[in-house]
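Below: one structure in C-alpha cells.
For this depiction, one protein chain was excluded, whereas all remaining protein chains were kept in their positions.
Chain naming follows the written order as A, B and C, and within any one chain the residues start at number 1.
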Amino acid sequence: MTTEKHQLNVALVGYGFIGKAHSHAWRTAPAFFDLPLDVHMSVLCNRNSDRAADGARRFGWQEITTDWRELIARDDIDLIDVCTPGGVHPDIAVAALQAGKHVLCEKPLANGLAEARHMAEAASAAQEQGVFSLVGFAYRRVPAVALAKQMIQEGRIGQVRQIRAAYQQDFIVDPEAPLAWRLQKDKAGSGPLGDLGAHLIDLTHYLAGGTITQTCGSLETFIKRRPLPGSGVGLGGVVAGEGFGEVTVDDAAWFLGRLDNDVLASFEVTRFATGRKNALSIEISGSQGALLWNLEDINVLNFYDNTVPAVEAGFRRILATEPQTPYYAAWWPAGHVIGWEHSFTHEIVDLVEAIAQGTPPAPSFADGLAVQRVLDGVERSATTCNGAWVTL
Amino acid sequence: MTTEKHQLNVALVGYGFIGKAHSHAWRTAPAFFDLPLDVHMSVLCNRNSDRAADGARRFGWQEITTDWRELIARDDIDLIDVCTPGGVHPDIAVAALQAGKHVLCEKPLANGLAEARHMAEAASAAQEQGVFSLVGFAYRRVPAVALAKQMIQEGRIGQVRQIRAAYQQDFIVDPEAPLAWRLQKDKAGSGPLGDLGAHLIDLTHYLAGGTITQTCGSLETFIKRRPLPGSGVGLGGVVAGEGFGEVTVDDAAWFLGRLDNDVLASFEVTRFATGRKNALSIEISGSQGALLWNLEDINVLNFYDNTVPAVEAGFRRILATEPQTPYYAAWWPAGHVIGWEHSFTHEIVDLVEAIAQGTPPAPSFADGLAVQRVLDGVERSATTCNGAWVTL
Amino acid sequence: MTTEKHQLNVALVGYGFIGKAHSHAWRTAPAFFDLPLDVHMSVLCNRNSDRAADGARRFGWQEITTDWRELIARDDIDLIDVCTPGGVHPDIAVAALQAGKHVLCEKPLANGLAEARHMAEAASAAQEQGVFSLVGFAYRRVPAVALAKQMIQEGRIGQVRQIRAAYQQDFIVDPEAPLAWRLQKDKAGSGPLGDLGAHLIDLTHYLAGGTITQTCGSLETFIKRRPLPGSGVGLGGVVAGEGFGEVTVDDAAWFLGRLDNDVLASFEVTRFATGRKNALSIEISGSQGALLWNLEDINVLNFYDNTVPAVEAGFRRILATEPQTPYYAAWWPAGHVIGWEHSFTHEIVDLVEAIAQGTPPAPSFADGLAVQRVLDGVERSATTCNGAWVTL
Partner (left out) sequence: MTTEKHQLNVALVGYGFIGKAHSHAWRTAPAFFDLPLDVHMSVLCNRNSDRAADGARRFGWQEITTDWRELIARDDIDLIDVCTPGGVHPDIAVAALQAGKHVLCEKPLANGLAEARHMAEAASAAQEQGVFSLVGFAYRRVPAVALAKQMIQEGRIGQVRQIRAAYQQDFIVDPEAPLAWRLQKDKAGSGPLGDLGAHLIDLTHYLAGGTITQTCGSLETFIKRRPLPGSGVGLGGVVAGEGFGEVTVDDAAWFLGRLDNDVLASFEVTRFATGRKNALSIEISGSQGALLWNLEDINVLNFYDNTVPAVEAGFRRILATEPQTPYYAAWWPAGHVIGWEHSFTHEIVDLVEAIAQGTPPAPSFADGLAVQRVLDGVERSATTCNGAWVTL
C-alpha cells in the first residue's frame, strides 16, 4: 500500500466513442498498474447533461458538468483529458495549459495547421512551468508496437530505409451511404487523410526516429455526390434523406514522405478498401531486418532477422503477450490476448508516470504539430502542386 | 436511467489470477452493457487480507473478508462468485446454493467426479427455488464462438460429423522447470487433461449440441522427475530448489469422444507443444460446411461454406467485431478488437440477465458434471483399460 | 558434357494419375539436375494399349507394352517403376528384384502385411546383389520437409518429444457420393487409414528418426450406405447408379504411436474434414524448438526456436526456396515457388544418385514394411481390441 501517494484529479471533456474509451482506461489503469499517483476520476464534462450523467454512472466519475470552462476555473483539477471533436481542441487545451493543468488531447491535435502551432506553443510554455501535455496517438502504446520500437532502438533491423504504411477501411463503399458530417470539409477538415493518415505519420515518426520534411500526395473522391442525410441514426449517425449533396473531402489519399534521416515512407489511406475494417498496417524495412504490424491482429509483431542465414530466415510471428513484452507483465499469462482499448490504458499509465517523475511525456504537442505539418503538405501538394513534392 | 432496478449484491471468493479477471469483469459489465439489475460489488474474500484489500482498492469492492463462511451467513449477499482452487469449489458452492445464493463457479467444477455430482445435485435443488448457478466455461462467450454457435444452430454447416480440438501450451518444456503444485496429482488432480481438456470438452458439447457418452484416451508424462521447488517466485510461482521429485500428473493427453448425436470428436492437450502459448483450436466439420476457431486469434472465426461452388469455395476469415456480432454492439466499431478478458464480462452479462429473467443460465453445474464425467472416463481408459473405449 | 555416363533404362508400369506424375518426373529430373546416369525412358506399360500410347506420346517413352512380365524378361531394362494399384505391387516388384532390376514402388508398399513382408525380404536379398529399391513416400523430398529433417539432425529443435499429424480431405462429405472402389474394402484395403495414414507414419518415422512400436486406434464410417455406382465418370471415376451398397472401409481414423525413441505421435486421417482438400499437416515439438509443415502450403516451413528469448520468439515462416534449400539450387530464384509434382522429381534424382553411387536409397522396402506394420496394428486395435494399445 502506498498511502502517501499524491492525488491526481482528472476531468474528461467530451463523452463520445473516444471519451468512453478514455473513461474505461482511466479506471482500468490503476487497477492493473501500480501508478505513482493516486488517480481520482473527478469530473466528466459533456454538453448534454444526461449523457454526462450516464457516463459518470458507468465509469465512476464523481461529478458532471456541461461547461468545460468551469473545469479551467477550478483549482482542484490537475489534468484535463480532451476528447471533443477536433475543432474545439485548441480552445480547451490552451486554456487548460495556461491554467496550469496537464493536458491529454486526442488526435489529431487540431483541424488546421495554425491552431496546431498555437497549441504547441502553449504546450512548450507550459512545460517550462512543469505542466505537461500529450497528444493521443495511442497506437504507440500497443505492446507489439512498443516492442517494435525497442527492437529498432536496439539495432535489430539495422538502419531503417523504407516504410510502407496503409490504413484501409470500407465503411462508405456503398454509394447510397449518406453525406454524413465526416464527408463535409467544413466539419471534418479532411477525409481519411487526417482521420487515418495522422496515425500512420505519427507511427512513422516514432518508429523511424525522424521527421518528414518533404512530401507529395494525391487525393481522390470516388463518389462525388451522395444522398443528403435525413433524421435518425444510420451510417456515421445519419440515414439518407431527400436530395443530394457534394462530398467535399477525400475518399482516399496516397502520399510519400522523406524523413530527415533519409528514410522514405509511402502511405495509403482509404475508406474504399472493400473488406477492410480497421486495417492499419506498417512495414519497416532496414539493413538488418524488417518489422510488420497490423492493427486488426493487434498482439502480433512480425520480425524478419536478416542476420539469420537465408536458408532458414523468415518472418517470425511474435505473439507479443509475454511477461517481458512492454506493458504485459501487468496483464495476463502469455497467449491471453488483450484488445484495442488498452492502448489508452497504457497511454494513461505512461502519462501519469511522466507527471510523477517530472519528465515530459511523448508524443508532445510538438509531435502532433509535426504530423499536422505533413497533412497540410499533402493537401498542398495534391490541390495546388498537381501532386509534386513540397518542402515542409 | 433505470432508477427502479433491483440491486444484485455480489461477493467474490479467491483473488488470484482468475479472481482478478472476474473482478475486472464485474466492474466492466455494467459500464458497457445495460444490465437489468444494479450490480453492487459488495465483498471480496481472500485468505490473505492484504491481498483482499489490494484487490478491493483496485477494482472497487466495498468490503473485504478472509472467511467465505461469513458470506454465506449474510442476508445481503445475493450471488457468490467462486474463484478459488478447484478443491474448495464444492464446499463453497454447495453452502452458497443451500443458503439461497446464486453461484458462479470457475471451471472445472471440482477436482473429482463425486464432488461434481454432489454440486450438480445441489444446483438442481436450488434451481427449483429460483436460485441459479453457472460454471465458468467462459469461452462460450467469446463473440466469435457465440457466432459459431449461432451459425451451427441456423444449419450453416449442416449436420455436424466430426470435431478436431486441441489445447496446446509449452510452459514446462524445459526439464529444469521445477515440480510446481500443478505437477502434483494430490494438489492439481490432473495435468492438462483437466486444466485444458475441460475447456475443449465443454466447447464440444456446446457447439455440437450433444454429450459425449463414450471415450478412450491415453496420458503421457514426458519428464518424470523434476527439481523440487525452492522458495521465491519462478515458473508457476516457484523456482528450483534442491533435490528431485516425481511428476505425478500427465504432461499431455489424447482422447476421443463419441457424442449421443453421433459426432466423433478428437482431443489433444499438452504442455509440451513448443512455441504454443495458449493455442486452443477447434474445427467443426459438418455436411454443409465447417468452422474453425483459435483462442490465440480470438476475434476471428473461419467458416467454410460447402454450398458455394467448389471453384470459389474457401475458408472465410470472419473478423467477428461487427455491430451484429453477438455482444459486439456494446463495444467498439468494427475492426477494433477486444481481448481474452471480456469472455468473463460477457459471462457476467448473461448470468445477470438470466437471474433477472428467472431463466436458468448455461452452462449449468449439470453441464460441468458432464465434462467431469468425460475427464474421469479418459483417466479410467488410460490407467486401467490400456486406452480402450469406456462408456460413461 | 558427360558423354561417358552409364545409361539407365527405365520402364514404368501403370499409367494412372500417379503414373503420369512419375512420367513427368522422369523427364524433368535430368533437365534440371545433373544426374550421374543417363536416364532413358524406355518402356511405358499399361493394360490399356491406347492409354499407354497416349502416355508415351505425351512424355516421350520410347516403347509401350501391355504386359509387365515382358519387362521382367528383357535384359535391357535396368529399373522398374511400379505405379499400379497396391494389390499388384508385390508380384511386379518381387519379380523385378529377382530379375536384378532396381525398383521404385509407389506407396503403400502393399495392401497387406504379409505381402509387404515378402517384398521387404525380396528387397533385402536383392540389395546384397547391388539391386536397389525405394518405396515412394515422396513427401520426404519436398524441399521444406528435407530442410526440416536437416534442421532436426542439426539439433535445432533438440530432443523430439511429440508429433501432431493430420491428413484431412473432404471429397466424400456428400452422402450422395457413390460407392466407388475406394470405399470397398476388398478393393482398397482400407479407407484414409492406408491411403493418407501411410504418408503420416512415414513422415513421422523419417523426421523423428525412430520407429513406432506400439499403437492404438479407432476407425469410423460416418456414411454407412451409399448409392451404387452407375456407369460414366463421376467422383472417383463413377457416378451414382441404382440401389445402395455398404461402405466397407473407414471414413476417418485416429491413432497414436509410441516410437522406440520415446516420441509420442498422434494421427488423424479423414475424408470428412469439410473444406480441406489435401491438408497434410505435421507439427514436431522438441525440447529446443518446433517445426510445422502443411502440404497445401508446400514451400513453407514454420520453425519455432526455443533458444530465442521469449519476448521475441515466434514461429518463423521460412519460404524454403533459397539456393541453399535442399534441391532448390536446381530450380528458380528465391521466392519462385514449385509445386507438388516435384516431390517425384526429387525422389528420382535421389534414386538415380543412390544407384550410381551404390548406396541403398531410402525409404527402403523395410521402411515401407514398418509403415504397414503400424497400419495393421491400428486396424487390429480398432477392430479387435476396442481401441486399446497393441504392440507391433
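The rule we apply is simple: a residue touches a chain if its C-beta (ideal position, glycine included) is under 8 Å from a C-beta of that chain, and two chains touch if they have at least 3 such contacts.
Bear in mind that the values here come from a model prediction, so they are computed numbers and not experimental data.
Trainee: For the chain that does not appear here, which of the shown chains does it touch in the whole complex?
Mentor: Output: missing chain touches A, B, C.
Trainee: Of B:V88, B:L113 or B:A313, which residue touches the hidden chain?
Mentor: Residue touching the absent chain, from the options given: B:A313.
Trainee: Out of B:F303, B:F365 or B:W389, which is the one that touches the chain we can't see?
Mentor: Candidates B:F303, B:F365 or B:W389; residue touching the omitted chain: B:F303.
Trainee: Please pick, from C:G243, C:G335 or C:G358, the residue that touches the omitted chain in the full complex.
Mentor: C:G335
Trainee: One chain isn't shown here. Among A:I157, A:L183, A:L203 or A:L259, which residue touches it?
Mentor: A:I157
Trainee: Going by the contact rule already stated, which one of A:G155, A:P175, A:G230 or A:P323 would touch the omitted chain in the full complex?
Mentor: Answering carefully, the residue with contact to the hidden chain is A:P175.
Trainee: Applying the definition given at the start, please give the residues of subunit A touching the unseen chain.
Mentor: 157, 161-162, 164, 166, 168, 170, 173-175, 216, 218, 220, 222, 252, 254, 256, 264, 266, 268, 270, 272-276, 283, 285-290, 304, 306, 313-315, 385-389
Trainee: Could you please point out the subunit C residues that touch the chain left off the display?
Mentor: 1, 17, 21, 23-24, 27-28, 30-32, 53-54, 57-60, 169, 171, 276-279, 295-298, 319, 321, 332-342
Trainee: Could you please point out the subunit B residues that touch the chain left off the display?
Mentor: Its contact residues with the unshown chain are 147, 151, 303, 309-319, 322-325, 334.
Keep this in mind: only the chains that are shown with their structure count from here on.
Trainee: So how far apart, in whole Å, are subunit B and subunit C when each is placed at the average of its C-alpha atoms?
Mentor: Between these chains, centre-to-centre, one finds 42 Å.
Trainee: CA centre of subunit A versus CA centre of subunit B: separation in Å?
Mentor: The computed centroid separation for subunit A versus subunit B comes out at 35 Å.
Trainee: Multi-chain contacts only, two chains or more: what residues does subunit B have there?
Mentor: Residues 276 of subunit B touch two or more partner chains.
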